[in-house]
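Here's a structure for you.
Subset of chains shown; positions unchanged.
The chains carry the letters A and B, assigned in the order they are written, with residues numbered from 1 in each.
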Amino acid sequence: MVVKFMDKKTIPNDTFGRTLQINLFGGSHTSEIGIEIRGLPSQLSIDKERIQHELNRRRPGQNNITTGRKEADLFQITSGLHLGKTTGEPLTITIPNIDTKSKDYSQFKTIPRPSHVDYPARLRYGDTIDLRGSGRFSGRMTAPLVAAGAIARQILHQQQIEIAAYASQIGNIHDPTEYTVSSIRQNVDSNLIRTVDAEFAHQMENLVKTVQKEKDSIGGVVSVRIEGFPAGLGDPWFHSLESDIAAAIMSIPGVRGIEFGTGFAAASMRGSDHNDPFVWQNGKITTKTNHCGGIIGGISIGTPITFQVAVKPTASIGKIQHTLNLETQSEVPLEIIGRHDPCIVPRIVVVLEAIVGLVLLDVLYSHS
Amino acid sequence: MVVKFMDKKTIPNDTFGRTLQINLFGGSHTSEIGIEIRGLPSQLSIDKERIQHELNRRRPGQNNITTGRKEADLFQITSGLHLGKTTGEPLTITIPNIDTKSKDYSQFKTIPRPSHVDYPARLRYGDTIDLRGSGRFSGRMTAPLVAAGAIARQILHQQQIEIAAYASQIGNIHDPTEYTVSSIRQNVDSNLIRTVDAEFAHQMENLVKTVQKEKDSIGGVVSVRIEGFPAGLGDPWFHSLESDIAAAIMSIPGVRGIEFGTGFAAASMRGSDHNDPFVWQNGKITTKTNHCGGIIGGISIGTPITFQVAVKPTASIGKIQHTLNLETQSEVPLEIIGRHDPCIVPRIVVVLEAIVGLVLLDVLYSHS
């Protein structure tokens, strides 16, 4: 082999969160995957059905535009919960991996799939890395994240903090409307795309199905909206709300960018237009516009927190591509067999809601 | 006062970095500001002139499109350096604050400036917060960041890792060309905007001066490019390279979004176009295209790391705006006196190069 995959000596801390802390464990084809959540207070009731509901929303095989892997995603809470209530100790959620095809993944060591982790993961961890089904890099790891997020969102919900996401763009079909959490919730699960407007849903579905027929994939944008988050939370500098949210969001495979409020469009605006004047409304301070996306100086101001997330087209496509044979150093054609999501946006919607829940609860606990 | 600014009890950890760790201290009008850098190895030579050079590039008052505050920004390294070499102990850099106008800032407590920290900072820290000159929220805090970044970049430079940024958009004037580090460096300091192309520089300068005359401000986009960063660094999930970089970038005041590689444009692309085929070039693996911006699965692949950063128009404008008087609950007109940067993009260019240097060195040390 011309390319040598060596080990790196130190593997740094990969915990997420300051007060509410999470760690993922397992991989695509290990016996189970899971998440450890530390920092949950004791005496909280946990609604397991809400967790399963969110897992079902994320689940593979839920319809014919998602991957065919069959996973019931029945989770277990193996510690930290007693008689339905949190104990205040680390809470561990595990989900078994059942449909782990015995397919040979070792070919991808020699012939790495384009825009896939086959090559960089080996560079990073060396030859011993378990890359069956993309191992720990697999989107499958978002299942425990979704379960943990469902717990966080239950707790936020009790404080009237609500998070909702939807597909606002698929390919070049873009719905520019800003929806409230309530409109998003009413509509997002009524279509395969997880968008809000029925007409846009129709167009987007058609696009995804066309792309799927062509053994190709397509990208999109997810819009996220948070209502009810208290004003005055977050910090300047390295734990600004935007920093904490962006770090979490950018950790989700397939995400390529994030913008808050008016985002990149602010680049062509003037201050006199972009500034959000403070106004008095229903006995509370708010702002006339919300170009800032609910955050100024890293701190929430009480208006809805809004951001948009760019999602790339799935790297795994059936269409013939070209890549490199690392042994022969020659370019080779590659046809990836198997069913893949032609567009991961609908499933990313569920994952983003979850991880944002974890971030916001961490911020809340960190400032209490 | 109708609005009550209370304290929050716990103020969480605001350290940045895992192995190379930084903390900022001081504020706009304290006697000095500074940064503490922990995790630097011993026995490194530090070139103080490079630090001063970068501080001068960021400095206020350097030309007539930056704020008029006069600061020589002469820094001191008060510990961690001995006979020109790092000792391996915490390295502390301090910069005195000299031009701290005794202007009255307390008015902004009652009449908060739109899109400014006057209101959220008090919500967060309560009445005792020192908000003279925006206190710790001030862009002035980027001076020690730039000094620290200059140290990090010296170390990276010894390993042929180079970072360069430039203004690729001001208002709606956009230069779509992708430049190499070397072309950026040759041109970026030859114009007030810190853009690369002379013709674009001319147009952008005119726009900024027009906006300035109108007592308004304008936003823009900064493009960042890193060459020479080794393949195989970064991690999946919470410390993906994108997460670490995004967290750092989103902590800089005025930044509203970040996108890696093709970024938001990937939303309308197909997988067959967006995937970057691996190819063999000059005895090394690389990719034909670089839509991924040099990062796959959170890990560097050895191609240039590229990302774009959205910068909002400066919130402080001379033009009359409307805001709220928190005592009377009535809307009031507001005219902010004093000279402000009509566009912070040229100075943000310098700051982003610095903070990216700190992030990359942290990643390097974390994986060594």
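Note that a contact is a pair of C-beta atoms (placed from the backbone, for glycine too) under 8 Å apart; a residue touches a chain by one contact, two chains touch by 3 or more.
Everything quoted here is computed from the prediction, not taken from an experiment.
Note on stoichiometry: the full complex in this file contains 4 copies of its one protein sequence, with 2 placed in the shown coordinates.
Throughout what follows, only the chains that are shown with their structure count from here on.
Between chain A and chain B, the centres computed from C-alpha atoms are 26 Å apart.
Every residue of chain A that touches chain B in the complex is listed here, in rising order: 3, 8-16, 18-19, 22, 24, 112, 114-117, 119-121, 123-124, 136-137, 141, 169-172, 211, 216-221, 231-240, 242-251, 253, 255-264, 266-280, 285, 287, 291-293, 296-301, 308, 310-317, 319, 321-324, 326, 329-331, 366-368.
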